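Read through the structure below, which is laid out as structure tokens, and then see the notes.
One protein chain omitted, others in place.
By letter and in written order, the chains are A, B and C; residue numbering begins at 1 in each of them.
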Amino acid sequence: METLSQSILTKTIRQRPADSYKGTYGRVTLIGGNRNFGGAILMASAAAVYAGAGLVTTITDASNQTSLHARLPEAMFADLNNHEQMKSLVQSADVVVIGPGLGADEAGLMALNTAFSALQPQQHVVIDGSAITLIAQHHLTLPDAHLIFTPHQMEWQRLSGIAIADQTVANNQPAVAKLNATVVVKSHRTQIYTPSAVYENPLGTPAQATGGMGDTLAGMVGGFVAQFSNATDAVLAAVYSHSAIAEMLAEKQYVVLPHQIIDVLPQFMKAHEALV
Amino acid sequence: METLSQSILTKTIRQRPADSYKGTYGRVTLIGGNRNFGGAILMASAAAVYAGAGLVTTITDASNQTSLHARLPEAMFADLNNHEQMKSLVQSADVVVIGPGLGADEAGLMALNTAFSALQPQQHVVIDGSAITLIAQHHLTLPDAHLIFTPHQMEWQRLSGIAIADQTVANNQPAVAKLNATVVVKSHRTQIYTPSAVYENPLGTPAQATGGMGDTLAGMVGGFVAQFSNATDAVLAAVYSHSAIAEMLAEKQYVVLPHQIIDVLPQFMKAHEALV
Amino acid sequence: METLSQSILTKTIRQRPADSYKGTYGRVTLIGGNRNFGGAILMASAAAVYAGAGLVTTITDASNQTSLHARLPEAMFADLNNHEQMKSLVQSADVVVIGPGLGADEAGLMALNTAFSALQPQQHVVIDGSAITLIAQHHLTLPDAHLIFTPHQMEWQRLSGIAIADQTVANNQPAVAKLNATVVVKSHRTQIYTPSAVYENPLGTPAQATGGMGDTLAGMVGGFVAQFSNATDAVLAAVYSHSAIAEMLAEKQYVVLPHQIIDVLPQFMKAHEALV
Partner (left out) sequence: METLSQSILTKTIRQRPADSYKGTYGRVTLIGGNRNFGGAILMASAAAVYAGAGLVTTITDASNQTSLHARLPEAMFADLNNHEQMKSLVQSADVVVIGPGLGADEAGLMALNTAFSALQPQQHVVIDGSAITLIAQHHLTLPDAHLIFTPHQMEWQRLSGIAIADQTVANNQPAVAKLNATVVVKSHRTQIYTPSAVYENPLGTPAQATGGMGDTLAGMVGGFVAQFSNATDAVLAAVYSHSAIAEMLAEKQYVVLPHQIIDVLPQFMKAHEALV
């Protein structure tokens, strides 16, 4: 198991080439946010935009259209109930983030199935929150794509069948290999599994223990994977950045709100970019 | 009668344990905000989130869903008219805050009765604003739970039957004992009563005399009680913090807006946390 | 004609008495904002809140409820189409501000008539924008209350019948006397008329020449009149403050946006309050 350090940032966050355009930095489609949990997909979407994704589209319940644009005019909106449009937006994406605030009910299941049916092998998909629960509950067949799961420990128990107390590296690794996925197991000390390696994030503060942190991380992972060519490094750098920013803010705050991490992200990334 | 001092803060606001998660910091369900008074529950909810509550759900009129998430994506939303969902969200809460902007009409009464019917003895409930008026007007039976009332002097008159001019410690104490509750009587110099003790807040500024201050305090009380093990100390620390921040801001402002107090709360709490 | 100076601020903005509550600082009801011009009443309402009014209610088209609370949770909302509720909210107000974004159509006229019918002699009413146009077009009978008009020069022409080129002090004074009102004639150098005196504001910058400035001033006038016992001084201090803040911001900005003036208002007032 390798412990992450700041070097993952300079390894990953490259200086942008002068002659580039928004297509260079990827198209991210986020799917989530039912009527109750709209804030989750708003935070995930903002994280993707502030991470530097080129184009961001948010597919969410129609009741979230206005709060999305009130907070984040940079994102485009699509209606979660329009499954034809969803298919098209999934197909044209470089990265799909699905799950934040989606809800583990019938509507969430139908959206998840639609998105999965449209995914193609070269695409990356970040699977978070309710989407993980739905996969576990309904024994869904996973799509043929580059899979990145971002479960907290209870969601990982649901997905892997491994009880939280038994979630050791030795037990987790075979489960991850079977999924043929990257898995970010979120906890006090988040671990990141690929089929061939395990990493631990040494950072993290209890000031982060508040609703919406996971949604924000999922969006950051989406934004990083959309931009940086090595997907594993992109995931690692997103996880590390998320906690590093939280630790920085926690020096002066008892609790760190997710949107505050998002606000700081562009400056943080600039401070850690690798000069070519 | 004990006069509060800054020591209530370091006594109460503990350094967060490293190995904790959002569940550690409590689940707060807030109920209020009809179509006219939506801002009240938005401020109360934001106060709970910025105080550091782990998970916050706001049950409010459907017309407030978008403004809630536009200001506060960290909170979850539920519809005030969905009483089945409300019962479930009350049951799963550590702390319930009810009343800010609820309205003292029939719809408010029905919501209050539903919430009360779902409360359990180990739960804390902060009863504010219209909820206090409704209890007084309809002689409602109080639920078997840890009760915290946050009336201003007129609401306290309605609830206790004691006219404002007669609200002395000697008169208030038996009324509080009868309620078997903690009562925060808000005024120029707010007093906090428990069945066995009385405290006075020496702080407070006329710059605070503006709409929404009480709603903000109710949310802060909810957020503090959700996190800190001694509920009485949590109430005292919330009241003291609310006024201390206002006094700090009033050095440079003629009026202090409630949302400005909320914005400063995480920094204020950090500056006063007790290092373990 | 007296030229205003900074002394109007310290004469008017009194240090708040320690033992006061939100009722001390007045109840302001603002009426305006149809479906097209909602922003106008939002700015006026925010100006009243940030000026320090104790309680602010905004009566506006239902489609503006959410944007109001997204920007200003401190204000209460009421539906412009609910004339019974409007009457009640007018009657309970200390100051009514009517006109910003109201629209000069049939719906605006009906709202204006309803509000006027509910006013009582001791109340102050700030009449702005479309409300002035409606009075002129429909030859409405003015209510028996303390009237404050805030026309720009074209609106003053409509109301007084005096063409802009002829709006000299000598011509304006008899018209004002006939109205028995305070009239703020807004221009490059705003003049304030009472039945017995004329004042000129020496401040003002072309950086202020942008939509929404007048709405903001109307709200500030409402907020000042609600708090300060001498209504004429309150109007004068509001006009002076509005321009003084704009000049301050214009030192570093090519254009000054109305909401930026509002944001600075509490600090500006603190810097100029009279210590008792």
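We adopt the following convention: a residue touches a chain if its C-beta (ideal position, glycine included) is under 8 Å from a C-beta of that chain, and two chains touch if they have at least 3 such contacts.
Treat the numbers as computed from the prediction; the structure is a model and nothing was measured.
*Asks:* Which is it among A:Y25, A:F149 or A:Y199 that touches the chain not included here?
*Replies:* With A:Y25, A:F149 or A:Y199 as choices, the missing chain is touched by A:Y25.
*Asks:* Considering the whole complex, which of B:I13, B:I31, B:A46 or B:A70 touches the chain not shown?
*Replies:* B:A70
*Asks:* Over the whole complex, note the residues of subunit A touching the chain we left out.
*Replies:* Counting only subunit A, the missing chain is touched by 13, 16-22, 24-25, 49-56, 65-70, 72-79, 266-267, 269-270, 273.
*Asks:* Considering the entire assembly, which residues of subunit C contact the chain that has been omitted?
*Replies:* Missing-chain contacts on subunit C: residues 35-40, 42-43, 63-64, 66-67, 70-71, 152, 187-188, 205-207, 209-213, 250, 252-259.
Everything below uses one rule, namely that only the chains that are shown with their structure count from here on.
*Asks:* So what's the Cα centroid distance for subunit B and subunit C, whole Å?
*Replies:* 34
*Asks:* Roughly how many whole angstrom separate the Cα centroids of subunit A and subunit C?
*Replies:* Those two chain centres are 48 Å apart.
*Asks:* Please output the residue numbers of subunit C that touch at least 2 other chains, ranges allowed.
*Replies:* 66, 70
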